[in-house]
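Take a look at the structure below.
Shown here: the complex without one of its protein chains, the others still in place.
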Amino acid sequence: MALINGEQYKASLAKLRPNIYKWGRLIEDVTTHPATRLHVESVSHSYDAAFTEEAGIFTRTSHLTGQKAHRWNTLMTSAEDVLANSQMKRAQFHRTGTCQGATCAGWTALNALWAVTYEADQEYGTAYHQRIKDYFALVEDNSYALAGALTDAKGNRALGVAQQPDADSYLHIVETRPDGIVVRGCKAQICGVAAAHEIICVPGSAHTEADKAAALAFAIPRDAAGITIVETRRPSDSRDEEEGWDSPKAGGITQAFLLFDDVFVPNERIFLCGEYPYTGVFLHYFTAIYRSAIGACVAGQGDVMIGAAINMIQANGLKQKTFQEKLSQMAINNEITYGIGLGAMFKGAQHPSGIWIPDPLLAHVNKTQVATLPYQTKVLAQEISGGIAETGCFPAYQDFQSPEYGDKLVRALTAGIDGKERAKAARLVEWLTVGGGIPGCMHGGGSPEGAKLVVRKSEPWDHFAEYAKRIANAGKLDA
Amino acid sequence: MALINGEQYKASLAKLRPNIYKWGRLIEDVTTHPATRLHVESVSHSYDAAFTEEAGIFTRTSHLTGQKAHRWNTLMTSAEDVLANSQMKRAQFHRTGTCQGATCAGWTALNALWAVTYEADQEYGTAYHQRIKDYFALVEDNSYALAGALTDAKGNRALGVAQQPDADSYLHIVETRPDGIVVRGCKAQICGVAAAHEIICVPGSAHTEADKAAALAFAIPRDAAGITIVETRRPSDSRDEEEGWDSPKAGGITQAFLLFDDVFVPNERIFLCGEYPYTGVFLHYFTAIYRSAIGACVAGQGDVMIGAAINMIQANGLKQKTFQEKLSQMAINNEITYGIGLGAMFKGAQHPSGIWIPDPLLAHVNKTQVATLPYQTKVLAQEISGGIAETGCFPAYQDFQSPEYGDKLVRALTAGIDGKERAKAARLVEWLTVGGGIPGCMHGGGSPEGAKLVVRKSEPWDHFAEYAKRIANAGKLDA
Amino acid sequence: MALINGEQYKASLAKLRPNIYKWGRLIEDVTTHPATRLHVESVSHSYDAAFTEEAGIFTRTSHLTGQKAHRWNTLMTSAEDVLANSQMKRAQFHRTGTCQGATCAGWTALNALWAVTYEADQEYGTAYHQRIKDYFALVEDNSYALAGALTDAKGNRALGVAQQPDADSYLHIVETRPDGIVVRGCKAQICGVAAAHEIICVPGSAHTEADKAAALAFAIPRDAAGITIVETRRPSDSRDEEEGWDSPKAGGITQAFLLFDDVFVPNERIFLCGEYPYTGVFLHYFTAIYRSAIGACVAGQGDVMIGAAINMIQANGLKQKTFQEKLSQMAINNEITYGIGLGAMFKGAQHPSGIWIPDPLLAHVNKTQVATLPYQTKVLAQEISGGIAETGCFPAYQDFQSPEYGDKLVRALTAGIDGKERAKAARLVEWLTVGGGIPGCMHGGGSPEGAKLVVRKSEPWDHFAEYAKRIANAGKLDA
Partner (left out) sequence: MALINGEQYKASLAKLRPNIYKWGRLIEDVTTHPATRLHVESVSHSYDAAFTEEAGIFTRTSHLTGQKAHRWNTLMTSAEDVLANSQMKRAQFHRTGTCQGATCAGWTALNALWAVTYEADQEYGTAYHQRIKDYFALVEDNSYALAGALTDAKGNRALGVAQQPDADSYLHIVETRPDGIVVRGCKAQICGVAAAHEIICVPGSAHTEADKAAALAFAIPRDAAGITIVETRRPSDSRDEEEGWDSPKAGGITQAFLLFDDVFVPNERIFLCGEYPYTGVFLHYFTAIYRSAIGACVAGQGDVMIGAAINMIQANGLKQKTFQEKLSQMAINNEITYGIGLGAMFKGAQHPSGIWIPDPLLAHVNKTQVATLPYQTKVLAQEISGGIAETGCFPAYQDFQSPEYGDKLVRALTAGIDGKERAKAARLVEWLTVGGGIPGCMHGGGSPEGAKLVVRKSEPWDHFAEYAKRIANAGKLDA
């Protein structure tokens, strides 16, 4: 049963134990609650895409079974596979206006663990790699959606893991049993959990020997005993719960804080447990894959911003030509982040374990651009769209319904097109640029400062100095 | 009675007829309704400042009576007066985090009308200038707060005023009576109306003879018969109505759509009525004053962003020094917009009527920077503050109150300081950068494209070409 | 004889008829004249590289003979081949501080003609493709360096080819003979001619039927009868002719104006002759290859700028760490242009004729960055290096030799290192940023406006608008 459709996916999600909260209240059914249903719908689309003309992007032949599987249940073994990852991300934004969430980071983490366990086994004589294989089979067999949980709560940023006054600032082992381990702590700002069956827990930073207890990688069902999940707020998020058109309802994303309260993880689901040198290796592989692909996310969102701006131009009664220079600049921004990512894939190499590792330097250079160019694209979208879209400065849906003055508002908003349609178009720009659809491109998937650190470590500065010295002195009199 | 305090101000506001709506419902009392009370509080602070150490900024000796008056009830007759306007704007942001609203654009419009009526009277033999003087006396005597209504609904942007299919797209005369006029139409996105006693209605674009019916300037009580006001949405605006700390409650701003339904304006309150060439003159003067001063608004907001970022640095357990380069860049952005505005004031000149007109070229150059630099400042605030501030990605106030997991969330958020305090600090950055506190700096007070048009018209391009030609050819052989 | 070394190359060049001028005088020997010898040395290095550890980059197995050949004598049939092109460009800058010149554009033009002749033959029944094959064999057999001449003099930019008052503004046919054609006109700003054996003349713009006479592609020996070549000036170019250290002497580039005065081209060297629709096709293929690779040129030059800045840091007595943020930004700029180019290669496709065509959209996006990022990199190099490097503001080599005060100047310049060495280091930064080594990145290889035109034509704007419309309306009440 390698392929399921959206309905089957939602049915399977609904069977999970309710353990997700928002507004201080338990969410009984993630597939219908307004705080989570939009992301579930997004992911549901991805499942359905296995049966549409986009199947080539959203599925792949399984490396384990040779059967068609959802792409996020398979291994990336070539640059073309990472490219397909990118294409899926961009397509997802085109379709839902938001990111993949439950079919993204967990999948990437499993790929990175494929290589990490391969290496760790060689050093430690462990048998993690076979566990990953088995777990991959389980995932494919159940067509799981997988959240990836990297970021710990972290506590005081000036202190290391072991020095935190509150040990739960990092997810850590509290007990080792013959059949597994017990873990406690908090993973923060985790994307897409509400739409996932399972959570892949992995390190969020490179740990030292003192931090061994936090050097952990494992898979856990989202509703395992002891896990409490609290959804975070997004800008303008309460609009999702309103009726009306003040927030687009095509898709959505969720982020959550995961509270692990003495959660048991059985041995067969553990992929790292104390092998602290491999936390850094994991991040090295994870970020190389992840950051080569995230350019596609912001490119996809940027494409929608371009479309939204074009629609506002028409809605304002104006011509696209007048704004073409700005639209083209938006497109250039999109293609830069997409293109550098492709460059990273092309310049990558195959790991002995079989997965493809894009070039880390280009992947991290890409992160620096992903952290900045989308802001420019947003500013351009606002500039093109005009005042009503910049800050959503026009009345609420409810006011348009007023028998007293609603019609006048519609007339006041009518320009190139009917006022109600123009309002919807403007709300999309607002949502994309200062609302629930903003990308979180700066720190999402790691901050640009971290990426710059990789740049600093990767470039051969001394060689550059040597080239310059040679050129400066070539053929010169010394007199 | 030239000076009143905040309580007196609020009492006077509460007496006005309720004619403001939001969410499809009438707001009975603007001083207490969550959609409007924060802006009323902001303005109330400005009144109270007349009795504090900031009195030198918030008051001025009246040009009419020689008595102390609220600054927004007086004339700007020198560069120093426009500077004080700037200082007041920056101080207002420092205090409330938002702009002046009801003490800003209406006041500036009256100043511009002071000069426009002086000129129009000379050409047309009208007596508008005396009316402005009389109205200024009324304003000072009642310590009025004045909204300024420029922007019309505008309809199809590709069509002129007279060609609009819906005549009400622009505010226009529908009847002339011996004792006044009757007007209809819509003014859109008008700032601070909910906290104002009166509305100064002025042209939002330069009109031609065909548009005479819209060539109008007048003053009207906010609650005059026939006026319906609909408040607009802001990003995350429903948080204002929530309890808790997810939105700062120090101040706020309002924007509204004003629906004029056959509203009578008595003669003594009319300052332009069909003299269409003076609509362009009005805008020339208004924008020169306004755009020399708006650099102070974004500078004041930028100052608060700097402070919010510093507080987040501390909240994260880190040192200011690490981020000083970015903080200094934020400060440079602020001072650029503030400084160019001061340059415009200094390079200005006194109009024969007595008011000071800052240099239009520098004022409009400033607008181009006001439209772009604050975005950079926001990005820096997000970069410094970290992931939780970028998109407000942490749980709602209500979740922190949960008996089941609230305490764990506090611990998860605790870093350099207690988790609850860190949450409040982070929510401020969110509010300033993607929430209700965003400045609307792009199109607010007019779009940068309009400012660039002034730049294009102002520079002596032919002189520049002549200089270059002279230099290129000087002392050269012609051979 | 597929591989020759630098000495053999120079010997072969010296045999050509002298027809190159600078300063109004004939250059008797391009291998020794100061205006041309540095570029000849650069290319000589490329030949020598066939016998060093860089042979893998500078050579390739011939597609015709299966033997090792200089890379610029072979066909690019895969993304990896275009990558090797990039790597060669970057390595060339590392070695000589300048670009490839005579081993770059001509080679790329031949590759594009490989595909163009393949298509043209199918439409017109011509036999151009076989001629290209034969010519390629000749090139490989002689290990030729090939200049590529695209840009015509162009005359009045507001007029088309056929409307020019001076027909010679574009290279055009003046006579058709049984055995060949006679051509006249001017090709302007052609790179590397002085170090080339042959010139590949191709169209510089897409021609219409009226311009048929200029729809030409052919190969011609550099010293063919009727060709006069005039070298252009570069910034600070007369320093090349001075003794001393005021200009680095590791390598150089040349650009020239080519005057064709009734030059005969035999049939076997003609690859297009009037088939005007294929001028646009040629440019489409040429720019896709060329602009995917030029990011490597500016990256290579940027690497040298980084090195030069590091050396200045040391020369000033300071630490690299202090400037690391700026150095990393320089590196990021370099990798962006390099990386997008790699993305274009990866996203490319194989033409039926066998060559690899990188993705045009990403290639042209790259050109927009190549036209801007190197300027930022230069500014950073100047900022890091300090005042003496910014404008070369210190005395000439001759002054350092003065018996009266030379020693005092050396002492005055001594800082972290000896004053003379510091002078050489500073002159390199000057040369790279405002001297003979500046890249010409804006218009070289075509202007960014042209690249933006391709962006405008390539993006599916309507699809973007459609995505946005779907998202804006999804799940919304219509009320």
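A, B and C are the chain letters, set down in written order, and residue numbers restart from 1 in every chain.
The rule is simple: a residue touches a chain if its C-beta (ideal position, glycine included) is under 8 Å from a C-beta of that chain, and two chains touch if they have at least 3 such contacts.
What you are looking at is a predicted structure, and each value in this text was computed from that prediction instead of being measured.
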Worksheet item: For the unseen chain, which displayed partners does it touch in the full complex?
Response: B, C
Worksheet entry | Candidates C:S62, C:N311, C:S353 or C:Q382 - the one touching the absent chain | C:Q382
Practice prompt. Please pick, from B:A50, B:C104, B:A344 or B:I384, the residue that touches the omitted chain in the full complex.
Written response: B:A344
Worksheet item: Which residue among C:E123, C:E175, C:D399 or C:D462 touches the omitted chain?
Response: C:D399
Practice prompt. By the contact definition given up top, give the residues of subunit C that touch the hidden chain.
Written response: 21-25, 151, 153-159, 166, 168-169, 186, 188-189, 228, 230-239, 242, 246, 255, 257, 259, 316-319, 371-372, 375, 379, 382-383, 386-388, 390-396, 398-399, 401-402, 404-406, 408-409, 411-416, 430, 434-435, 438, 440, 442-444, 447-448
Worksheet, complete the sentence: On subunit B, the omitted chain is touched by residues 79, 83, 94-97, 243-245, 248-251, 303-308, 310-311, 314, 320, 324-325, 327-328, 331-332, 335-336, 338-347, 361-362, 365-366, 368-369, 397, 400-401, 420, 424-425, 427-428, 452, 455-456, 459, 461, 463-479
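By definition in this document, only the chains that are shown with their structure count from here on.
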Worksheet entry | Chains touching both subunit A and subunit B | none
Response to the item:
Top of the farthest list for subunit C, CA-centroid basis, is B
Practice prompt. Since subunit A and subunit C are copies that touch, just let me know if over half of their interface numbering is common to both, same, or not, different.
Written response: same
Worksheet item: Approximately how many whole Å separate the CA-defined centres of subunit A and subunit C?
Response: 40
Response to the item:
So, in whole Å, the Cα centroid of subunit B is separated from that of subunit C by 53
Practice prompt. Specify, in ascending order, the residues of subunit B that touch 2 or more different other chains.
Written response: none
